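One protein chain is absent from this view; the other protein chains keep their places.
Should a chain be cited, it is by its letter among A and B, assigned in written order, with residues numbered from 1 in that chain.
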Amino acid sequence: MTALVETRALTRHFGGLKAVESVDFRLDKGEIRAIIGPNGAGKTTFVSLICGRIAPSSGAIVFEGRDITALPAHRRVRAGIAYTFQITSIFPRLTVFDNVALSVQRRLLSAGRPKPSALKAGVGEALERVGLIDRAGTLAGNLAYGHQRLVEIAMGLALEPKLLILDEPTQGLSDGEVEGFIALVREIASDATVLLIEHNMQVVMDLARRITVMNFGRVLAEGSPEEIRANKAVQDAYLGTGSDG
Amino acid sequence: MAFGPYFLLASLEGLVTAAVLALTALGLSLVFGVMRVVNVAHGEFFMLGAVLAWAVSTAFAGHPSVGFVAALFVAPLVVGGAALLSERLVLRRLGYDPEATIVATIGMLYIIQQLALTFYGADARPVQAPFNVRIQLPWFGYSGYKLFVIVAAIVLILAAWFVLTRTKIGLVMRATQYDRETAQAFGIPVDRVYAGVFALGAMLAAVAAVLIVPIQQAHYLMGRDPLLLSFIVVIIGGLGSLRGTVIAALLIGLSDGIISVFFSPTLAKMLATGLVAMVLVFRPQGLFGVPAR
Partner (left out) sequence: MTITTRDWALHLGVIAILLAANFLLPEYHRGVFSRVLVLAVFAMGYNLLFGYTGLLSLGHAMFFAAGLYGAGLPLYHLGWSVPVSFGTGLMAGIAVAAVVGVLALRTTGVAFMIVTMMFAQVFYLGTLYFTTWTRGEEGLVLSQAMRSVEFGGWSLNLSDPSTRYMLALALFAVVLLAMLWLVRSPFGRTLVAIRENEERMRMLGYDVFRAKLTAVVVSGVFCAAAGAAYGLLFGYVGSGFASIQYSILPLLWVLLGGAATTLGPLLGTLFMFYIIDYSSGVTSAYLLVVGVTLILLVLFFPKGLLGSVRERWLGWLP
């Protein structure tokens, strides 16, 4: 297997706080990987370093064999890393269509001036996949929360990324919506690598082939769902902080 | 004349500028620090103070000191009242949105300027100093009143520092500045604190204007320079920092005084403004501030 992303001794400090401390991490092509860990373990900071929202204090990030540590966020997105925000971040005053069109437009711009027909087709396809095609004309801000999360994912999909990072995608979704989401991610994983931060253990166990556990900014354990379930240190970390099941 | 006397004169003039500037900028800094809004009409409150000082002092016959002392009380109170009114009528309704507030205070700037022009006129008018003493320095005699202005400003700034750091009012203000929501949750009437701070900021400008008006004549456009200089001071000193404001006022006042004696004042202003813009671009926390992380 070839590595899609690798980090070497990746570190980020905020003042005295060691949010991410010397993390060596490897993600293979085609994987669905979950990162779990108690609140404040540094999960969001870690994926933010990969997608370029935050600059590292030290260490290196390699994507498809290329060192991207110094690359600004927008260039990383164009290289194929898409990020969906933990707190839903869409364009509430634009229609669902326009939200996704911004993604498609960006992808098409790389190949020259986008044609309106290609734009429409691209948006249609992404909305079809998340099941929002009949809401295309609605203002995104008027959608129910669960649907806003789907718009967010559609925007990520429409970029046709090689790596899709999902930051707590099921937070605030109903049980029914979570099931639909699991099916959606399986489908996405057929042509993209997925890295997700998730608190819902059901989702993690259902989806992930491998799990990375973080605590205090470091990688505590890594392995298959069964290995993680049986890991003593992981149990201690969760019981110790008494958080999230 | 040699360099020495020029330099002493320039430094003294600079100190007077610095003293008045520190008071004015302190008002602007307070409003920005606590309310997180920029009051573009601040210079007009300064102008209003000066114009009122002229009106009050001419209304009192007899010794000029009577009118001056009256102005020292009346002008800030009237200006504070006007500020309070505009805060209640306009800023509060805007929810202190930073950009809308700037637009609205620009509107206030024009209104106050026009009112001054209509009722006071386009002339520059002098106000007599409360006393007329010359103090003999090594090379020349110097106005005792100007030295009084420096002392008065120091006293007022010390008083402000005492109120801000040693009293309950100061504590309430700092709590509001630190975290509006938490302050509200602890039962601090944030709404009234804002109104009070806005009025207080305007009053500081008015006091500064009353002090300066026997040196500089009152004119309806006189608010422009203090506004710009106060901006500069607040930016260089770091927003909302009392100590930074005073140090920056000294720096700006002294260099303004010294540069103006030796160079063209327009060039001095040009360079100062350009430099400060650069500070804001490359070191937004100010020269004395600490980066926010």
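We adopt the following convention: a residue touches a chain if its C-beta (ideal position, glycine included) is under 8 Å from a C-beta of that chain, and two chains touch if they have at least 3 such contacts.
The structure presented is a predicted model; accordingly, all values stated were derived computationally and were not measured.
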Touch with the omitted chain, as defined above, among A:Ala19, A:Ile32, A:Cys51 or A:Ile228: A:Cys51
Consider the whole complex, including the chain that is not shown, and state which of A:Pro114, A:Gly146, A:Gly180 or A:Gly223 touches that chain. A:Pro114
Touching the hidden chain in the full complex, which residues of chain A are there? Just list them. 51, 53, 72-75, 77-78, 82-83, 85, 89-94, 98, 101-103, 105-107, 109, 113-114, 116, 119, 155, 159
Over the whole complex, note the residues of chain B touching the chain we left out. 38, 90, 93-94, 98-100, 102-104, 106-115, 117-118, 228, 231, 235, 264, 266-267, 269-270, 273-274, 276-278, 280-282, 284
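Assume only the chains that are shown with their structure count from here on.
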Separation of chain A from chain B, taking each centre as the mean of its C-alpha atoms, in whole Å: 51
